[in-house]
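Reading through the structure tokens given below for one structure.
Apart from one protein chain that is not included, each protein chain of the complex appears where it belongs.
To keep things simple, chains are lettered A and B as they appear, and every chain counts its residues starting from 1.
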Amino acid sequence: MKESKKVVTTEGTTQFSAELIAKMEEAKNCFPEGKEKSAILKILHLAQAEFGWLSVHSMDQIAEILRVEPIEVYEVATFYTMFHLEPVGKYVFEVCRTGPCMLVGSDQLIEYIGHKLNIGIGETTKDGLFTLKTAECLGGCGYGPLLQCRHRFHEHLTPEKIDSLIEQYQRGEIKPGAL
Amino acid sequence: MTNRKLLLEHLDVPGIQGIDAYVKHGGYASLKKALQKMSPDEVVEEVKKSGLRGRGGAGFPTGLKWSFLAKPEGIPRYLVCNADESEPGTFKDRYLMEKIPHLLVEGMILSSYALGAKTSYIYIRGEFMYVLEILQNAINEAYAKGYLGKNIFGSGFDHDLVITPGGGAYICGEETALLESLEGKRGNPRIKPPFPAVKGLWASPTVVNNVESIAAVVPIVRDGGDAYASIGIGKSTGTKLVSACGNLERPGVYEIELGLSVEEFIYGDNYCRGIAKGKKLKACVPGGSSVPILPHHLVTKTAAGEQRLMTYESLADGGFQSGSMLGSGGFIVFDEDQCIVRNTWNFTRFYAHESCGQCSPCREGTGWMEKVLHRLETGKGHLRDIDLLADINKKIEGNTICPLGDAAAWPVAAAIRHFRDEFEWHVTHPEEAQIRNYGLIQQPLVA
Partner (left out) sequence: MVKVTIDGVEVSVEPGTTILNAARQIGGDVVPPAMCYYSKLPGTGGKCRTCLVEVAAGSAADPRPMPKLVASCSTPVQDGMVVNNKSSQRVHDNRGGVVEFLLANHPLDCPICDQAGECHLQDLGYEHGSAKTRYEEDRRIFEPIDIGNKIKLHMNRCILCYRCVYVANQLTDKRVHGVLHRGEHAEISTYIEQAVDNDFSGNMIDVCPVGALTDRTFRFKSRVWFLKPMEAERSCSKCCGKAVVWMFGNEIYRVTARKDQFGEVEEIEQKTAWLCNDCRFEKKEVTDWNVLGPRVINRQSVISQGKYATTIDKPVKRIS
């Protein structure tokens, strides 16, 4: 296993709109004065919901909003697994692969999705629509196999359900579950 | 056995997510009772009497935990709800918050009153963002009704409740890591002492409680601590949400009275209805992935042949030699075709993935165990690897900053203790292990 220094890409613009900044300021206001850094995770989620991933530019803007050093934002963003630090597809399928889901076939399901979309784990389809990722326990153990996509859980999955799910996403019929 | 429900009683009431239906079915009556008729100390006293034990997994008496809270003058105190439910096998809090969000909101206000907290926080795992929005709606409704904000029920008690998301980290379920995360930092558990009861959120005295524990305060105040304590057996009082999963005919969240037999829970018509597809029971992890696995002959009966019950004590009967733990109530069942080595590797991969990396035994030890187990599972192991695992285990257990090290060590130790032959089989039958690894037992979905 070789790990090299992160190659940072800055694709597309990730300039925050006034509207987004207003939402972030609102998140800050949930905490006492001087403790605004507490809102960082909410703010990172908001930025990711807007752009799909967290660019260095996004994180630097967040550092300014929170009045902290950029490294403090990088440290936090890289700790938590929900944040995508590289560009991803429009829809990211994060399939749970932990024990209880494995017992009901998540390994096979992940393989099926990869086969269906013709991508490996961590890869994005050529049309930029789907990224396949694995996730550790998502807290839906009794309803597996399951995946999450844009804050929405899809549970009790079967190959047939995956087929129709992919079609529904392709048609843009499924809205985000939150944010 | 009767099956009283204290938390999920009104689960099927249409619209119970909303405040009107909730109030109509007795909601916020406990809050009103406490604020108008009870002193904060009396609420604490009822919780102590109830015998309620922390429902997040550790099982520490909630009332006692509350009584440790330091109360220096002029410094705010906080109540923080741990809604970072992430222990594999556990999905009860999500269920409760999603179905009856006001129960948690009422419990938070009530508990904050008992603790003298003017502001409280719910830290919910980021993956439950949609549940956060459900709870936020409930909080907004409670503000609109005057159950939150200033002078609640004319009692002079003011309270604000804030909900905030995590970002994907199991470790934030550890209370000091949660507090770090809530302060906007990496979820590194703190070195203790000091404990949160003295220095918690922003260095103020803080109590961190699990969702279910806080929700349970509502029926405790309504019926009294003694009534709650009359349910259950011995020191396992009240009801408990158990989330059942794995190879069960009917997995899901069940509210049980503590003391129900494990046999009834697995096979009973009101509960899981047996093993899926008519298969046989192979093993069970009764309290979330970190508790020791029990082989089939120790699931429904203890080593001494007594009936195993769903209580803290009975599940732990036999210690680590032949017992396990009630833990968080994440009840994972394995059918006869499941591979224990593969599952142990899977769990260890989870802990390696979730280690914060702060202290060396956990950072290096979980990763090491994962690699050794992966070799064993894929038929590339040696017999000496089994003893190596057992030894790595001992070097992690008890030597880490937080309990994640123990949580990672216990399942491996127990799997080797009870299923050593299966580990050895993977070494002596490498090719079969490879095949079994992927597809012999569960047919692949892709031909």
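Here, a residue touches a chain if its C-beta (ideal position, glycine included) is under 8 Å from a C-beta of that chain, and two chains touch if they have at least 3 such contacts.
This structure is a prediction, so every number in the text was calculated from the model and none was measured.
Among B:Asn137, B:Asn399 or B:Gln434, the one in contact with the hidden chain is B:Asn399. Considering the whole complex, the residue from B:Gly184, B:Gly330, B:Gly365 or B:Pro411 that touches the absent chain is B:Gly365. Note that of B:Ile191, B:Leu383 or B:Ile435, the residue touching the chain absent from this view is B:Ile191.
Contacts to the hidden chain, counted on chain A, fall at residues 1-6, 8, 56, 69-72, 74-75, 78-79.
By the touch rule set out above, chain B reaches the unshown chain at residues 169, 186, 191, 193, 352-361, 363-368, 371-372, 388, 394-395, 398-401.
Going forward, only the chains that are shown with their structure count from here on.
Separation between the centroids of chain A and chain B, computed from CA atoms only, is 25 Å.
Within the complex formed with chain B, the residues of chain A that make contact are 30-32, 35-42, 44-45, 66, 75-77, 79-83, 97-100, 102-105, 107-109, 111-112, 115, 135-144, 148, 151-153, 159, 177-179.
Taken in their complex, chain B has these residues touching chain A: 85-91, 94, 119, 125-130, 132-133, 162, 164-170, 181-187, 202, 243-247, 251-253, 285, 289, 330, 332, 334-335, 338, 342-343, 346-347, 349-350, 353-354, 356, 438-439, 442-446.
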